[in-house]
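Every protein chain except one is present and positioned as in the full complex.
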Amino acid sequence: MILNPLSVAILLIGLLTLLLAALQTGFALKLHASLGPSPTPDLRTAVEEQTHLMLTLAVVLLTMRMLAWPLFYATLQSFVPDIPGAMCIYGVTQALPTLSGALQVLKPIGFFLSGLWLLLYALNRAAKTAPLFRRNLALLAGVSAFLAADALGDLFYFLTLTPRQEVTCCTLITDLPTRASAVVPRTLLGAEFDHPLLSLYFAAQTLLAGGIGLALFRHAETSPARRAGEGALALGGAAALGIAAIAFIEIIAPRLMGLPFHHDLYCFIQYVPDGSLMLVLPLLGLFALLWAASLERLGRHEETASHLKRYTRRLWGLALLAFVASPLMVAVHFLVDRWLGGT
Amino acid sequence: MTETTAKKGLHPHWNLLRFAVDQILRHRLRSAVVAAALVAILTPFLTAMAISEGVRAESALAVHEGADFYVASDQFGKNAPIPLRYLEEFARIPGVERAVPRVVGRAYVNERLAVIVGLPPASIPPGAGSILKGRPLRDGARNEALIGAALARHGGLQVGHAFQIPIAEGKTFEVVGLFQPTVSIWGADLIYLSFADAAEVFGMEGQASEILLYIKPGYEEQVAFSLDLLQMVERGRIFLRTQNKDLVRQYLNRGFTLKAGIFTALYAVAFALAIPALLVVSGFGMSERRREIGVLKATGWHTEEVLEVVFWESLLHAAAGAALALLLAMAWIYAFNGALVAQFFIPEIGLLAPFPVPARFLPLPFLLGFLFSVALTLVGSLYTAWRAAAVPPVEAMR
Partner (left out) sequence: MSGARYTIREVTKTYRAGTPHEVRALQKVSVEGYPGEITVVYGPSGSGKTTLISLIGALDRPTSGTIHLNGEEMTRFAEPALARLRRSQIGFIFQNFNLLPGVPAWENVSQPLIPRGMGERARRERARELLERFHLGHRLLHPPEELSGGEQQRVAIARALVGNPEILIADEPTSNIDEEEIDRLLACFTELKGKGTTLFVSTHDPILRDLADVVWHLKGGRLIEVERRSSASLPDRQGGPPETPAGGAAP
């Protein structure tokens, strides 16, 4: 392992999460088993008391995972001088590429799942007789197990990463003309895809924002129609995120970094202070759309109908905000750059 | 039926935060105990991080003022003395401004371990700091010594005094000046001698510990290349061992992050051990709050709202603890010179450093300390928070 204050911090957090999440999983499973379909009032009171322990645990877990997410990248960055050949986070991730790749995917999924659980919890709480209680426990067991796996991955990764692994850095892979991110736009938009792709990016984000706005404005009353709308928006969100990802790698990041031939998002979040926010926002937007769609399926019950509608609207609002904010930030950066370049 | 589902915004949370502040003020003893526990845990950590950063900054300064290349010879992977005949060869390399021989060694002087550095007097670097008393070494003069102020104080030496170095029998040196080093930790126990004297003391006539090369800006690569060429020509006779400024800086940096890392690791263990302690401390006085919380629940508070208050309290405790710990760490360093912590980062200084321990308070270690204390209070008070919040409202009846 590479020992420095950040790596110790992330290991400590990983260890704590692992312990608490394992505890939580067992706990949720036990309660789920003990709570039959029609519990006695006394059992119910006892179980309800326990639920709050789980809520507390879940909030602490979520907080720690949210700390671990940026800390993960900060720690990788602190390893740059220790790994020969690494010049930015990308180089460090190349030391154990599969594991680091998996961990970077697990973290947002963990966030998504925790968020979904919290939403289902809130929905259940808003209903009068807590009809989603057992479903909620089952989901909690799954989410906790997932978080435990993520924490275990962190522990394993940071304990096995040694300073002596030679790596090649980002410029040697991300900046080749044959790089993967350039293939798709080149085949679709031709060799000079810069301007079309940028236009496509802004068009896609605007279109999606418009779609969400329309859904908010003309909210479908019937459940099947709403579910169809939610599914369509979630798909649209995924597409918009994909386009945003390619546009960021190919055009936006190089331009904002001022390195026209450097297509690396790790460098982007290092060089542009609000870069990570620009990247996280559309992801959050997609999550909000997915949350709405999942909640509609997981949380359906006669008691929750009116609340579901309210939740969906709020999540759509959040998604709208996120999908509008990110391109807006990009546009402001472009304008400021042009203005500074002009003077 | 009026369900309270109306939009409420952030107001409830703000109210709950205010209520948490009231609670903290109302249960002063409890809050003081929790904050004290956090301070006790955090203060040494922040002190250590500040010293580590300070030492790192000073060594960076030393490196900055130092030579661009350090060339020694290599024997079985270790630095070994380099014959002085290379001095002229190096000086001829295009781009080299100066080549200066240096002898470095350690010896006891008046029963204190001192670092003895021999340089041609004209090359004693400005980094040696300001001459407090006396004068600098004179060119060509022998048996003169310039002594670090701290060493002079502890060894009882003054300008005009004479002293001997046990390993160099028969030689007597005169203290001609005292200096105050700019880089306190490196310069405190330093003695400057003329190059010839130092070579004699350590039995290194005709050799130097290393040759320092000062390079004209922009010539680094060319000089490195020339040194490689020279190495090829001299193959078999000597292996040159060259370190450049960046390498030295990197070694230093890595050394310090490693040390800080080890310290943080030790601390992480202490933190982990502190969790049960904090659990006990944060449970302190909770039982008397049971009834009060029962009353809150009976008057319509949700468990989540009570939990939120307890969490706000933990967070405020953590913030107060971290801030207080920062102040105490500053006091520890500036009033007690980092006693007990400094020796971890600066070797051989004993309990109390004879010079002001360098320290820098940077935001990152503080943030890390705050995060640690938040994690600590959250985990430590988790069970207590739940016990407190999950009080059934009928409890108010008892």
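A and B are the chain letters, set down in written order, and residue numbers restart from 1 in every chain.
As a working rule, a residue touches a chain if its C-beta (ideal position, glycine included) is under 8 Å from a C-beta of that chain, and two chains touch if they have at least 3 such contacts.
Fair warning: this is a prediction, and the values are worked out from it, not measured in the lab.
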item	value
Per the touch definition above, residue among A:32, A:125 or A:333 touching the missing chain	A:125
Identified contact with the non-displayed chain, of B:113, B:247, B:280 or B:397	B:397
Touch criterion as defined above, residue of A:44, A:134, A:301 or A:314 at the omitted chain	A:44
Where the missing chain touches chain B, by residue	1-4, 8-9, 11-12, 14-16, 18-19, 22, 26, 291-292, 294-303, 305, 392-394, 396-397
Hidden partner chain, residues of chain A it touches	40-42, 44-45, 48, 125-130, 133
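Everything that follows uses one rule, which is that only the chains that are shown with their structure count from here on.
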item	value
Whole-Å gap separating chain A and chain B, where each centre is the average of the chain's CA atoms	37
Touching residues on chain A, where the partner in the complex is chain B	2-9, 11-13, 15-16, 20, 45, 49, 52-53, 55-57, 59-60, 63-64, 67, 78, 81-82, 125-126, 310
Of chain B, residues touching chain A in the complex	5, 49, 250, 253-254, 257-258, 260-265, 267-268, 271-272, 303-304, 307, 311, 365, 368, 371-372, 375, 378-379, 382-383, 385-386, 389-390, 392
